[in-house]
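Report on one structure; see the data block that follows.
One protein chain is absent from this view; the other protein chains keep their places.
Moving on to chain A:
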Amino acid sequence: MTATTTAGPATATERTGVRVQLQDLRRSFGDVRALDGMRLDIDPGELVVLLGPSGCGKTTALRVLAGLEDADSGAVVVDGRDISGVPTNKRDMGMVFQAYSLFPHMTARDNVAFGLRLRGQGAGERRRRAEEYLELVGLDHHADRYAHQMSGGQQQRVALARALAIAPKVLLLDEPLSALDAKVRVQLRDEIRRLQLEVGITTLFVTHDQEEALAVADRVGVMREGRIEQIDAPEVIYSRPATAFVAAFIGLTNRLPGHASGDTVTVLGSRVPMLPGSPASGPVTALVRPEAVRLAPAADAAPDAGRAVVVATSFLGAHGRVQARLQDGTLLVAQLPVADIVALQVGQQVAVQVVPTPVLATAD
C-alpha cells in the first residue's frame, strides 16, 4: 500500500509486499470438500479478508497458504514462485492464530525474539528488535511478562508483534480477534489495519465477522462451499452483491416480491434499478437493504406505495430499525434516523417506499 513513512521497525519504504496466488486449490476431508477449485490473487501489500460461514473453507485456504495443510491439487504461488512443496518453517510467513499461541514458558520479549533466534540473530540484536516490535503494538512496558500475566488482547498483540518481527513475506491472520470481547476486538482490529498499512505487508485475514471484514479489508472475498463467490472492495460487496448468497450473508437484507422488466424492478410501487445478474423480466424477489426502505405515516403516502403495519422498533444510537409487516404477511426491516422512528408507533399503518439504489433480484 502507499503508506506514508512513519516511525517503526519496518515501513512500506523498506519492505514491499509480494504477490500471492492461490491457483485452483482443492482439498477434501473425507467426503467434505473444504476447497473446491479456489482461486485468489492478492496484490502486493494488499489486505484481503476471506469471509464466510463456518465450513466454507476459508481457514483451510489460509492453512494451505501457511503450509499447515496440504492441498490435494492446485498451487500456491508467492512472489512468482510455486511454494506448494515448501514446508511451513521455510515459507517465511507470519501467522496469528485464533487460539492464544504465546509460548507459556517465555516472556513477551522472548516470544517476539523466538523467530529471530531461529534466524541466527545475536542476543543484543534480538532483544532490540523484539522491544521495537513490542513498542509497535504498544506493549514495550510488558516485555517481561508471561502469557498468563497478560489479557487476551495483550496476548494477541504480542502474537502479532512476534509474527511481524521475522519480517515475513506474508502475514496470515486466522480469526485473531474472535476470542476477544467486543470493545478490545474493535480496538485491535483497527490496530491491525494501521500496522498492516504501516508495514506494507501482503495480508490474508480470515474471519466470520462481516463487520470486521468490511472494516479492515482492501478487498473482501466471500466464500461458499470451497470457492470464492465474490471478491471486491467492501463497499462494492455491500452495495453491489453479485449473488443472492453474498447479499444475504453481508448485512441485513429484505427479500421483497417484485416484478422485473428491462433493467428495473418494481417493488412495493417503487421502480428500482437492478444489478447485473438479475433476471430481465417476470416475477422476482428483490434483495433490498434496510437503509433503502423508507417508511412514512400512511396519510402522507403516494397512492401506489406499499402498505405495512409497524411491528417493533429498536434504537441503535444515531439510527434505529423498524420491523413492519406487509399486507401479504412479509416482515421487512427498515433502517431510519432516530427522529423518524420517534414518529412511528407499534400498530400504526405506514406507507413503504424503496429508494432507487440498485438492487439484486433473483427469479422466484
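Quick notes on this structure:
The rule we apply is simple: a contact is a pair of C-beta atoms (placed from the backbone, for glycine too) under 8 Å apart; a residue touches a chain by one contact, two chains touch by 3 or more; residues count from 1.
To be clear about the criterion, contacts and distances are computed from a predicted model.
Here one chain is missing from view; checked against "ABC transporter permease", "Na(+)-translocating NADH-quinone reductase subunit A", "cytochrome-c oxidase" or "Xanthine dehydrogenase small subunit", UniProt names that protein "ABC transporter permease".
Across A:M95, A:L180 or A:V352, the residue that sits in touch with the chain not pictured is A:M95.
The hidden chain makes contact, of the residues A:R162, A:R189, A:R224 or A:R240, with A:R162.
By the touch definition given at the top, chain A reaches the unshown chain through residues 66-68, 87-95, 97, 99-101, 103-105, 114-115, 118-119, 148, 159, 162-163, 166, 172.
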